[in-house]
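One protein chain is absent from this view; the other protein chains keep their places.
Presenting subunit A:
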Amino acid sequence: MKNHNMLHNKRTFKILLGCLLALLLFNASLKAQTITPKDSAANYYEVENITLSDGLVAETGAIGFMPDGRFVACFHRGEVMMYNQKTKQWKMFAEGLHEPLGMMVINNHEILIMQRPELTRVKDTDGDGVADVYQTVTDDFGMSGNYHEFAFGPIADKQGNLFIALNLASNGAGIRNEIRGKYDSLSRPGRMYSCVPYRGWIMKLGKDGILKPFAVGFRSPNGLGFDAQGRLFVSDNQGDWLGTSKLYHVEEGKFYGHPAGLIWKEDFPRVVPIKLPVAHLDSMRTKESIQFPHGYFANSPTQPVLENTGGKFGMFGGQMLIGDMDHKYVIRLLMEEVGGAMQGACIPLNFGSKMRIGNNRLAFAPDGSLWVGQNDHGWVGARGIQRITWKGKKHLDIMAMKLTKTGFDLTFSLPLDPAKAQDLLNYKFRRFYYEYHQAYGSKQFDVKDVPVESIKLSADGKTVSLTLAELKAGYVYELKTGDIESADGKYLFNNLICYTLNQLR
């Protein structure tokens, strides 16, 4: 009884407290009416859920558009489905594929599809709208049967060469009794391994049809894309040898950090790669262009795509976007060349609360809308397909983050309110690094707040030049922005931007 009374008293108190709070809030809201409300991404983008076919398990492995405008998607159970946007009807194009995770549309009757065992040309040759030819384009790579040996791509460069990516195996499971390709146990020790060629590699398929190893050092490269200048970018996922998830600018012959695949490198000594001194491996590797801070920024970045809609999707033409499995946004990639290498910043691009997580595949439609194929696949994510359209109004965002000798220049999409733009409190910098090591992931080392010492606003009001107390190579510079406002009263709502500073100016 005593307890009950106490509870009752507590409850009464809570109700009173609640009333009091409500009164206070009511007062505050009266005052707030004279202040412009904070901006929201939903004012600028529309997110639409695409109605799916009955019976579809929408673990989306790949998406694209046919030249005639039909949307096409591959799903985990091997289906390739076409969607007519006018009739809103789905139709099966192909079936029976083994975990398709990438596609490239050739024409209205033909698609290249990367499935687990091979790159396949899937064609409708009799014009009935259903594929009847499944041609093996290349299967010239090993498979141990380990579940983690996913295959990604293809994408084509301007010369017509194709690039695909081959995952490492995971020691969370073994290999099959029968494998495809030459077995080599040398790289079996360790978390992720490469026991058949060329796991952990990006491969190039020339027009001669020969598949050649192109670059090594990847763990789970779930996304390949070219930027506007034709540079190849590949994402990789936090884990062993990856302190956090990364985006690499991939060039022929280079090593990007995960040692397991090195055993297939020509003339590489017969040593267990992970037994090499970390400092030696570190000196061999080409650093990532972008690090995505793990957890709060991104967990598993997916497919990088170039925004090439000619303004139909808004103001980010020529920039690249990438999805993430765990976050309800896509990420914009703002890169620049410093000291001969690409490095730069990543910043969320929010579309509002209707956006789901699991954003595994991205493609721009002919009408300039962004289509996103979602997946979970036993990990964190979601299922389905969403279409994002730009409503035609410019919001306030960071268009560029450029390293200077003393700090960073931030260029905004709209002229800024000078007082807000020059308020030191609106820029909170922190820097840290992730360690390159064998262990899974990395904590943030040497974390330090970096004060902004001075701010200069450009004559057009769009660029702020920030002078930082300290700039050091080898760190991620994370900036949290405050209530920065445009001259016409719009607020910044994408307020976290992280610059990977490999080289100083």
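Points worth noting:
FYI, a residue touches a chain if its C-beta (ideal position, glycine included) is under 8 Å from a C-beta of that chain, and two chains touch if they have at least 3 such contacts; residues count from 1.
The rule is short, and it goes like this: contacts and distances are computed from a predicted model.
For the chain that is left out, the UniProt protein name among "Fumarate reductase iron-sulfur subunit", "Plastocyanin/azurin family copper-binding protein", "ABC transporter permease" or "D-alanyl-lipoteichoic acid acyltransferase DltB, MBOAT superfamily" is "Plastocyanin/azurin family copper-binding protein". Screening A:48, A:68, A:132 or A:460 against the full complex identifies A:132 as the residue touching the chain left out. For the options A:72, A:143 or A:347, the residue in contact with the chain missing from this view is A:143.
Of the listed residues A:377, A:394 or A:472, the one in contact with the hidden chain in the full complex is A:377. Check A:66, A:97 or A:281 against the missing chain and you find that the one touching it is A:97. Contacts to the hidden chain, counted on subunit A, fall at residues 52-57, 76-79, 81, 90, 92, 95-99, 115-118, 120-121, 131-136, 139, 143-145, 147-148, 170-173, 176, 178-180, 191-192, 239, 293-296, 299, 325-326, 357, 377-380, 439-441, 443-444.
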